[in-house]
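Please see the structure below; I have some questions.
Of the protein chains in this complex, one is absent; all others appear in place.
Naming follows writing order (A and B), and every chain is counted from residue 1.
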Amino acid sequence: MTPLIKFIDFNFSYLDSPTPILKNINLEIKEGEFVLLVGPSGCGKSTLLRCINGLIPHLYSGVYKGKVIVDGEQVSEKNISTLATKVGFVFQNPENQIFMFTVEKDIVFGLENIGVDKEEIGRRLEWALKILNIEHLRYRAPYELSDGQKQRVAIAGTLVMHPKILILDEPTSLLDPKTAYEFISTLKELNRSIGITIIVVEHRIDLLPKVADRMIVMDGGQIVFDGPFKDIIKEKNLHLYGVTVPPIISLQNTLSESGVNLPGYSLDVRSFSEMIKKEVFRND
Amino acid sequence: MFWIAEGLIYRRQDSVFHTIDPRIKLLISMMLFFLSLVSSTIVEFSIILVLIFFIGALSKTLKRMVRTFVFSLSFLAMIFVINILVGYDIMFSIIISLRFISVVSSTSIFFLTSSPDELELVMKSFYLPYDLIFAFVTAVRFVPVIMLDAIQILDSQRSRGLEIEKGNFIKRIKNYIPVLIPLIVQAIIRSEELAEAMESRAYGFSKKKTSYYSLHLRKRDYFAATVAICFMIVFIYAIYFLHI
Partner (left out) sequence: MIEVKQLYFKYPTMKDYVLKNINIKIELGQIVAIMGSNGSGKTTLIKHFNGLLKPNEGYVKVFGKDTQDESVAALSRKVGLVFQNPDHQIFSDTVWNEVTFALKNFGFEEEVIKKRVKWALEFFNLIQYKDTSPLLLSGGEKKRLCLASILAWDPDYIVLDEPTVGQDFLQKEKLREVIKMLITRNKTVIIVSHDIEFIWLLQPRIILLSNGEVVKDDVCANVFKDDASIDKCGVIKPQFVELFDHLAPLLPHPPLDVLEARSTFLKLMKKGG
């Protein structure tokens, strides 16, 4: 299968940045993957995401070398609006991505822009409201929504474009733990049910085991680790790359360093506990 | 800080008047505005004001309309005093003040009962360029957001010992610098983020933009328009030909 997103020998620096921000990026992402992107503050995560939906080089210019190919087409040769039908982008600050005065109007904003006809807009609107569970918010104004609800509306506004890829840049950083957890579960649901490819930058990794398939770690504009989530999360020095490793995972790492041979590796507390119980009681 | 703008900011409400086509609401609002300008006797103003209050009651916005009134009272007093000082008689000053009230409240009818979305549709139906309309809509959308920013910034600086009201005139003006600079920076950051989000949702894609919403005049809209126009004709006829 040809990859949905492909970076080939890619380098980028903003016009006013003295050093390259992205260096020698080679990356392939397949359709349907759920990718977690992490790295220290300022390492270029947001910059990388902007290259996928064309904000770079179309809105932010700079020195652009190499190729980024999305769904078979070169990003630098398409305009952002065309790419908007392939790539949806949800930002950190929910306030700045809802333009209209009602949820419904905001969701259809993109469809009106690309000239979809009225019946189709209606159909997609109903679908998006339903899939994100926000039918009851339909006629609300942005200031009548909580931050979590705003983030859902923002997703709905991009989903109606039927993108193949959904990109989220620190979408939960302002949300309370429970809302954040529910939000991430919603993403997984979308990934399963409609097979949409998801790339998310997220600092709270404890929300993501069982959700992400793949983990990419960046540092200083380069990709330093890339592989299945369950393998990369075991890497010893992830904290040096700004990653807050969930305690249950750190624990297993230090235990194995201390010579304890656990029969497996668990990503969440429940399965870890099961494993420990079996281990301890087996020896009784 | 918020309550100042209360009288002009739309709130969603259920009333017969709110459901009228925004173009008709604009027509009614403009008509009352026009009548306020041509009226010149207390009787005429009374009729207009009664009508405005009636609409206020009908649309359940009376309370907020009155609040705007109270707010403009100081302004009104000023107009009144200036008129007297300039040498007009009391009667004339009263008329001018009444005119001011009716002008202000007739415009607020439209803004209190039409959502910015409706305003957008009205602008569209006049074939204004979409960029202009969108700029206007987002500006209105972000007024409360920027107000909250301002409050937050002021709170941050007061927490660092800034006392806005302290000092002589020059010092006081200087006191605003720590508030204004972050406010401007914040506005720039917002507009950049906004631009990113708009572009990411195909803003300015093509000329074939569709519109999911459109305005349709219904029976009750025709009815409201007819009543309004009849009223205006009768009113003007009464002023100029019957000399009431």
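Following the convention adopted for this analysis, a contact is a pair of C-beta atoms (placed from the backbone, for glycine too) under 8 Å apart; a residue touches a chain by one contact, two chains touch by 3 or more.
Remember, it's a predicted structure, so these values are computed and weren't measured experimentally.
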- request: Please pick, from A:Gly88, A:Pro142 or A:Pro246, the residue that touches the omitted chain in the full complex.
  value: A:Pro246
Statement: Missing-chain contact, candidates B:Leu51, B:Met65, B:Met123 or B:Ile153, resolves to B:Ile153
Query: What is the set of chain A residues that contact the non-displayed chain in the whole complex?
result: 39-42, 92, 146-148, 170, 173-181, 203-204, 206, 239-240, 242-248, 250-251, 254-255, 258, 260, 269-270, 272-274, 276-277, 279-284
Field: Touching residues on chain B - with respect to the absent chain
entry: 2-3, 6, 149, 152-153, 155-163, 177-178, 181-182, 185-186, 189
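Here, only the chains that are shown with their structure count from here on.
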Statement: So, in the complex, the side of chain A touching chain B is made of residues 50, 53, 55, 58-59, 80-82, 84-85, 87-89, 91, 93, 95-97, 99-102, 105, 108-118, 121-122, 125, 139, 141-143, 157-158, 161
Message: Please output the residues of chain B touching chain A within their complex, sorted ascending.
response: 12, 115-117, 134, 137-138, 141, 144-145, 190, 193-206, 208-213
